[in-house]
Each structure stands twice: as C-alpha cells, then as structure tokens.
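Every protein chain of the complex appears in place save one, which is left out.
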Amino acid sequence: MGDLLRLTQVAKRFSGLEVLKDISFEVAEGEVLGLIGPNGAGKTTLFNIISGILKPNSGRVVFASKDITGLPTHRVSRLGIARTFQIPQPFAEMTVLENVRATLLFSNPRPEGKLPRDAKEICEMVGLGGRLEQPAGSLSAPEKKRLEVARALASSPRLLLLDEFAAGLTLSESSWASEMIKSLSKDYGVTIVWTEHVMKILMRSVERVLVLQSGEVIASGTPAEVVKNELVLKAYFGGKPA
Amino acid sequence: MLLAELVVLGLAYGLLFGVLALGLTLIWGVMKVVNIAHGDFVIVGAYSSYWLFVLAGVHPILSILFTAPFGFGLGIIVYLGLVRRVVHAPELMSLFLTFGISTLISSLLLYIYSPNQRAISVTFPSINGLGVVLPGNVAIAAAYAVVVATLLRIFLTKTYWGKAIRAVTEDSSSALLMGINPEAVSMLAFGIGVAIASSVGSVVMLLQAVYPTGGSEFTLLAFVIVVLGGLGSPFGALLGGIVIGVVDNVASLYLPAAATPAIGFIILVIVLIVRPSGIMGAKGR
Partner (left out) sequence: MSPLKLTGFTLTRRRSAEMAVILVLLALLLVAPTFFARISVLFFILNWIVLAESFNMFAGLTGYVNFGHVVFYGVGGYVSALLMVNAHASPYVAVIAGGLASSLLALGISLPTTRLRGAYFAIATLSINEAFFVTFDSWDAVGSAPGLSLPISYYQPVVEYYVMVVVAIACVLSMYAISKSKFGIALQAIRQQEVTANSIGINAAYYKSLALVFSGFFAGLAGALAIWQITFIDPPSAFNVTITVTSISMAMLGGLGTVIGPVIGGALLYELTDLLGLSYPFIHLIILGVIIVGVVLVIPDGILGASRRVLTKVRGRR
C-alpha cells in the first residue's frame, strides 16, 4: 500500500524558538504509527501542522497525494483527517449525542468508508452509550477523552490523529483504548498516528514508532527496536533502560 | 528642523502613551481581561486633579500623589467587587463587564459634571536643545512616564510581588504550582493598572482639556499600542507607545488635521491583519 501521509522537512518556529526541525516521515495506508517524545518535544505542534491549525515555516505536508500544507483546518478535516485534542475540547453545552451529530452534519463521508454514520452507534462504539443525553461539559475526564474519539470518528476519517490519548487513563481504561484503536485499524481501515509520552501503552498496539525529541526524529523502528536504541535510552529515558 | 521637533514631541508623547498602555497590558497579562474602562479611569484621574487644582490650588503634578493611590484603591475595589467574578467566565462576559463599567463611569461623570470640557492652565517653561524646542508640559509628561516606567521595572524585577506578576503572566499554571496566590496577584495587577491610568489622567490635565466621555479615546489609544506591542508585554507596550507617538506627530505634518484620529485606527487594522500577535511576537517576548 502507498503512503497516505508524507511530511517532508517540516520546520516550525515560535518567535525564534525552533520547535520542529526538519521533520520527514511517511505513514502508510492502514498503518498504526506511534509517536513518542517527552514534554515539549513538539508532538502537539506536529499535529497542529498536519491538521492545519498552524502553518509550518517550511516543509510540506502531503495527504493522499494532495499537498495540504497550510490548508485551513476545516478543509483538512473534510479531506479525511480527524484529530483528538490532548486536553479534550468538546462543545461543552451540547450533549454527547449532539456533539457527535454536529460533527456528522459537517463531515464529508467517503463512499468507501466503513465507519458508522449513526450518532448513537458511534457513541456506543467508544463506550458512551450510557451518557448520550449528558452535557459534554459535565463528563468525567476519561469520558471526555472517549468523546474526543467519538467526535473524530464521526467525521469518517481516513487518518486519525490521537494526541496523548491514553495519558491519565487508568490501566483498564488504557487497555480498552489499545483494543479499540487496534480494532479501528483492523476492522474499519482507519490509518492512525498516536502520540504518547511513554512507550508502554503504545507497545501493544503500534507497528512502528517514531521518537521525537526537541523537535527532531531521533529514532524509528518497531517498538522492540526503539526501546533498545542507544540514542533513545540516553536522550529520552535518561540513560536507564525503560 | 520642524521634522526633528515633531519626532522629539512624538517621543515624549509616546512615552506617556506607552505608560498608559502598560497599565492595560499588565492587567491582560495576569488575568486575560481586556479592561475597556481603562480610559475612563484616566478621566477619573483627570477630573480629580482638575478639582484639586480648582478648589485647593493643588498643582496637577503634585496631585499624582493623590490620584495614584486613589486609583490603586479604586482598582482594588472594582476588582474585588466586580472583575474578580468574571475572570474565569467566558471572555465575552469580561468584555461586557468592563464595557459596562466604562459606561457607568462616563455616565456618572456626565451626570455630575455635565458634558463641558475642563482644562487648567499651568505652563512649564519650554526646553531648548540642539535647536529643538520641546514644550515644558510635554517634557514634564515624559519625565513622569520615565519615572513610572522605571519604578515599575524595579518593582517587576526586584520585588516578590513584581516577580509573581511576571510569573503569572508567563505561565499561570506553573505559577500556581510555585505557591503564588493568583487572586492576590490579580488584585494587585488591577490596582496598579488603574493607578497608572488615573495618574496618567493627572498628567493629561497638563496637556489638554478633558470631558466625561473622552475615556474611550484613551482606551482605544492604549489598545492600539498594546496590540502593536503584543498583549501582555510591558516592553512591547513602551515601544508601541513610542512608535504611535512618533508616527502620530510626524503624520500630522503630511496629513490634514481631520485625518489624524484615523491614523491610530489604520495602524491598528494593519497590525491586526499582518501580525495579530503584535510586533513583539506570539508571546510578546
């Protein structure tokens, strides 16, 4: 299968501070790519650039053979890239169901997409079936994270960007998350890029990992390879094996 | 020579404008509230100085000793009674609230003192140097601005509370972790912001006539400067003030008098379009 997403030499500065330096990588159609990196490594910034919230200072972002660099967010979304926010940002006054319905209303489903187009079904998929009529603002923190996924799925994405999705979840919740993400990729054919701080959660569900540090990709490979990488051990795990 | 004179004049006015904007940016930095009543506090200070002068013969410069602490107290009262309650509400609410406070102040002044303009005539001898003449009152205003900016700088860099204000401005969540009381810092910042506005009012009495609803012009001026310098940046505010002061005065040489009020607006729109985060960058540094 070909590449669904390709970044070439993407760089981003915030008032002189280089947050991303020369980032290049590809994501194959159907792949689940993990992206790990410590606080401030630039993971969220990278997602913001892919989803059009920020424009890179240089470099290109190509999605499904289309150059989407600097395209406005709503158009990126309608091309089939959905994201969750690290800090959940639901429409707080709408109910869970309304959050998902609003997304369905503005999304642009692909004819070949397999994801459900029914709000209730999507909510049930992420385990929010019992919270349909609750205002999103009153959900618990883990429930808000589920709603982030529900909303992202409602826009029928080809590519799903998950920003620190499992961080702060309990053990059982995060193993639910791994299972769901695996199923999204296997059963629904969604390509996924998933960032986390820590390796452990990613290990079981991703095929390939990129390690981002201070805005640079310092290693890549299977989870098992990356964990053994000298550079990663030194730079990221502070010298000690994970 | 006229050009050089206008540049010097612009610099002097610009320093005063910059200090005016400092008050606004300090409040924004700490609590992310845009104080639309900022200019109305200038008018409150100006009226206080006017009456102190007319009734008790107190010199406007001397009356700063009253208007500054009075503004500080007023700011704290307004913060505790009103503003505090919208700091965590949607931004819309704090905009409406300070707009309401602005309406309230100007309409009270209008009701009590009538719409008439008030002016006092105190003149300082003008200053001559290098062939440039600077009116004495403007020089005094600039001197006031330099003193306030210096005091504020010392306060912000050397004292605990000053450092706390800076810490909250830069990153409120980690400031919280450092054990800084955000409520106290907000109260202090609001008090200082209003104290600056109201003492600028005393100085304004030396330069021009004032009237109850004139506050919006000062608010707008401060906004233009703050937007230019980047919301939340004290240094940006001073620099922005000087830029506006010089541009405004020099432009008056080439443009008809009627166009001058539009200059600030034009600068504002251009800056907002080209660089919404201000000339000092995203975080104003």
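So that you can tell them apart, the chains are marked A and B in the order they are listed, and the count of residues begins at 1 in each.
Here is the rule we use: a contact is a pair of C-beta atoms (placed from the backbone, for glycine too) under 8 Å apart; a residue touches a chain by one contact, two chains touch by 3 or more.
These numbers were taken from a predicted model, which means no experiment stands behind them.
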Inset, instruction - With the full complex in mind, choose from B:L11, B:L110, B:A143 or B:V247 the residue touching the hidden chain. - result: B:L110
Legend entry - From A:F25, A:F63, A:F85 or A:F165, residue that would touch the chain that is not displayed: A:F85
Legend entry - Sole contact to the chain not displayed, among A:D22, A:E98 or A:E124: A:E98
Inset, instruction - Check each of B:L97, B:V194 or B:V246 against the chain that is not shown and name the one that touches it. - result: B:L97
Inset, instruction - List the residues of chain B that touch the chain left out of this view. - result: 28, 32, 34, 36, 82, 85-86, 89-93, 95-97, 99-108, 110-111, 213, 216-217, 219-220, 223-224, 227, 231, 258, 261-262, 264-265, 268-269, 272-273, 276
Legend entry - Residues in chain A touching the chain absent from view: 51, 53, 72-75, 77-78, 82-83, 85, 89-95, 97-98, 101-103, 105-108, 135, 151, 154-155
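Heads up, the rule we're going with is that only the chains that are shown with their structure count from here on.
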Inset, instruction - Please report how many Å separate the Cα centroid of chain A from that of chain B, as a whole number. - result: 45
